[in-house]
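Missing here is one protein chain; the remaining ones are kept as they sit in the complex.
Residue numbering begins at 1 within each chain, and the chains themselves are lettered A, B and C in the order written.
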Amino acid sequence: MRNTAILLVDCPDRKGIVATVADFLYSHGANILHADQHQDNEIQMFFTRIEWALDEFDLDEAAFREQFQPIADGFHMHWRLEYSSASMGVAIFVSRELHCLADLFYRHGAGELRCRLPLIISNHPDGRPLSEFHGIPFHHIPIDPAHKREAEDGQLRLLEDSGVSVIVLARYMQILSPEFVARYPGRIINVHHSFLPAFSGARPYHAAYQRGVKLIGATSHYVTDALDEGPIIEQDVTRVSHRCELEDLIEKGRDLERVVLSRAVRWHLEHRILCYANKTVVFD
Amino acid sequence: MRNTAILLVDCPDRKGIVATVADFLYSHGANILHADQHQDNEIQMFFTRIEWALDEFDLDEAAFREQFQPIADGFHMHWRLEYSSASMGVAIFVSRELHCLADLFYRHGAGELRCRLPLIISNHPDGRPLSEFHGIPFHHIPIDPAHKREAEDGQLRLLEDSGVSVIVLARYMQILSPEFVARYPGRIINVHHSFLPAFSGARPYHAAYQRGVKLIGATSHYVTDALDEGPIIEQDVTRVSHRCELEDLIEKGRDLERVVLSRAVRWHLEHRILCYANKTVVFD
Amino acid sequence: MRNTAILLVDCPDRKGIVATVADFLYSHGANILHADQHQDNEIQMFFTRIEWALDEFDLDEAAFREQFQPIADGFHMHWRLEYSSASMGVAIFVSRELHCLADLFYRHGAGELRCRLPLIISNHPDGRPLSEFHGIPFHHIPIDPAHKREAEDGQLRLLEDSGVSVIVLARYMQILSPEFVARYPGRIINVHHSFLPAFSGARPYHAAYQRGVKLIGATSHYVTDALDEGPIIEQDVTRVSHRCELEDLIEKGRDLERVVLSRAVRWHLEHRILCYANKTVVFD
Partner (left out) sequence: MRNTAILLVDCPDRKGIVATVADFLYSHGANILHADQHQDNEIQMFFTRIEWALDEFDLDEAAFREQFQPIADGFHMHWRLEYSSASMGVAIFVSRELHCLADLFYRHGAGELRCRLPLIISNHPDGRPLSEFHGIPFHHIPIDPAHKREAEDGQLRLLEDSGVSVIVLARYMQILSPEFVARYPGRIINVHHSFLPAFSGARPYHAAYQRGVKLIGATSHYVTDALDEGPIIEQDVTRVSHRCELEDLIEKGRDLERVVLSRAVRWHLEHRILCYANKTVVFD
């Protein structure tokens, strides 16, 4: 793995952005490995993601921030600088269904997800053996509706103590409070077991079964205060027929959930996602 | 093309249905070409579609009806007998978007859709040249909201005069009145340009674009009084990304619409669809 | 789980098969849960799979065999009777890539695969921790080309001692000898990491990368003496682009391999597959 830096930018679209940023990077010895950009012509916004090798780059983080800021100001940019070497801490929240957790563990072990996994949090004890097999601390924090606040406080303490910067809800069947969500804006990734916006809310497979759809889906998205309405990161579907009973839908859906959640987590970890207007730009 | 008969049955599930029906057909010389069945274990219903060659079958339609009825009564069956040689009359309704119409014409010419096409009805004149090229009478019946009833009366007269038994709404952008729908129950097929139940109603591509979905879809369904809520026959989706502008969604969607509509029409013409509980069983 | 029996039949197509079999089952109290049939009109063959509840069925296995055989003889049937309660023993062979093994373990634990897993066999030690976590005996049998025969003899002894009736090659990177294959005809399931017949043989992802395909695939099939040419059970593909490096193809391919292999195993365990003419009929 090469050490790289990643610059993510969004700003009003106008001439000269690419030339200016490319010049700046080139003048400091950046060897650009990937560059992707997007213009939203409807709202006149520009987005870019540039990744370069650090071998011959002559700015450290502090120097970059100091010297790039005037350019950013000139174009009214929002921007972030990330380093591939800075492994993010990811907490996985899970309830009783463990297929997404098992899948994330597998991909982490296979090197597909570059991050630390300092802890698993669950409102049920079911995930403990699997977590311990993978050597990840497992915290069982039951959620009693009457004391949800205290439970969330306990979760937040654990997250802070572990230096977590991303939370993955891997079929975690509790709704987070607005206060909790506000602590990790744009950094909580959920998988919903339907093709949103169809069948938002509870028991989507039951609803899909009743409606008689011919495809079922799954959606990964960032969590916001509006339930199941955050920016969509990835979706996928699979075919079903009248032969499928409810149980079949649930089983087929698991395969979708694993795929759409893991892709979202990976893209987030690789700094490939920009959010705007409740949508995502995914530079995959 | 071989001459075949098709028997469609639904009834409460119980022992002996298959044995009794198979015995009856066998005793009259039926050479079964296709047989498909389905049990819905949740509501204890049985469905079957049996197609047989008529070469050595010794019952004509009247005799079949007379002799099969006691069996049907014994099992409380709903049943239909269809003949592949009885070409149905199909009316296509269209507005200004002609891709589905052109596709249906092509498939009809290629032999994929076995039916008569006695007329095209449209609230716009755009489809006339294409219809006339294919030799199909085209009727331009503008819809003025103040006189919609009269327009529908005109449509109904044309349909009756032409012996139409199926109506295909090939991107027909008018809502049919409940009275109209009641005249062709389970015999009006619509294509909706979204993955229902997501984005029902008007301008689904606009809504999909605003929501930032990563897949767009199309749905063919039978028309009922509840807008976009009739039994779903077929659905398909295709991938989109942040790069797709609204216009791209519309263009990609056209390919989906053609496919899901033509499949539904074909299955209907081949008597492959049974409706129940606002769902479809498709014996494809 | 209800106790059911499954009858699988193939025979020359002619009139009366369905009526005769349905009569026989009905006369003995069978409550048919699923029935599927297929005619291959090209070679005039008939195939069926019938599953019924045993609650009120009045024949035990021996009586069934005795009383059904005359019917089978009359129609020149090949037939098998299976019981859902008879859990098959499955051996999984694996090498160093563990994603399919992990997936099969997960699905087994989730109840998707109804079978016993008496042992894992590998030519590498990598799968041991995972196997032991799931409580399945793991046998490391290195394959030295000069002593392959002895290694296979050791494998065969283990398989026999464990009462294995199905072998799943879950990315097992050794070619089985014809003698070995002959011991488990139609009972060894392999996953090949390409869309067969494209890219058969070694290193299919490398070949796909060189050829510049826009989709990559995976195939599960029964193993025969002809490498990668056995009857195909299931295939799936996923989209790739010029942006994908070889490593990306391999990672995307893993998801396909898991899905196509697990589907094949499941269908085999549920007695849904019939082979003929080097093809499969899958009654899914």
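Quick note on the criterion: a residue touches a chain if its C-beta (ideal position, glycine included) is under 8 Å from a C-beta of that chain, and two chains touch if they have at least 3 such contacts.
Treat the numbers as computed from the prediction; the structure is a model and nothing was measured.
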Next item on the list: From the listed residues C:16, C:217 or C:253, report the one that touches the chain absent from this view.
Entry: C:217
Next item on the list: Determine and list the chain A residues touching the chain excluded from the picture.
Entry: 15-16, 18-19, 22-23, 25-27, 29-37, 39, 41, 239
Item checked: Where the unshown chain meets chain C, residue by residue -> 38, 40-42, 195-199, 211-215, 217, 231-237, 241-243, 245-246, 277-282
Item checked: Touching residues (missing chain, whole complex) on chain B -> 99, 102, 106, 110, 112, 129, 133, 243, 251, 254-255, 259, 284
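Methods note: only the chains that are shown with their structure count from here on.
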Note to self: Using the definition of touching given at the top, classify the network of chains in this structure as line, ring, star, complete or other.
What the structure shows: complete
Next item on the list: For the Cα fit of chain B against chain C, please give the angle of the superposing rotation, nearest 5 degrees.
Entry: 180
Checklist line | Where chain A and chain B are represented by their mean Cα positions, the distance between them in whole Å | finding: 42
Margin query: Report the inter-centroid distance (CA atoms only) between chain A and chain C in whole Å.
Written below: 36
Margin query: Quick check: what residues of chain B touch more than one other chain, meaning two or more?
Written below: 41
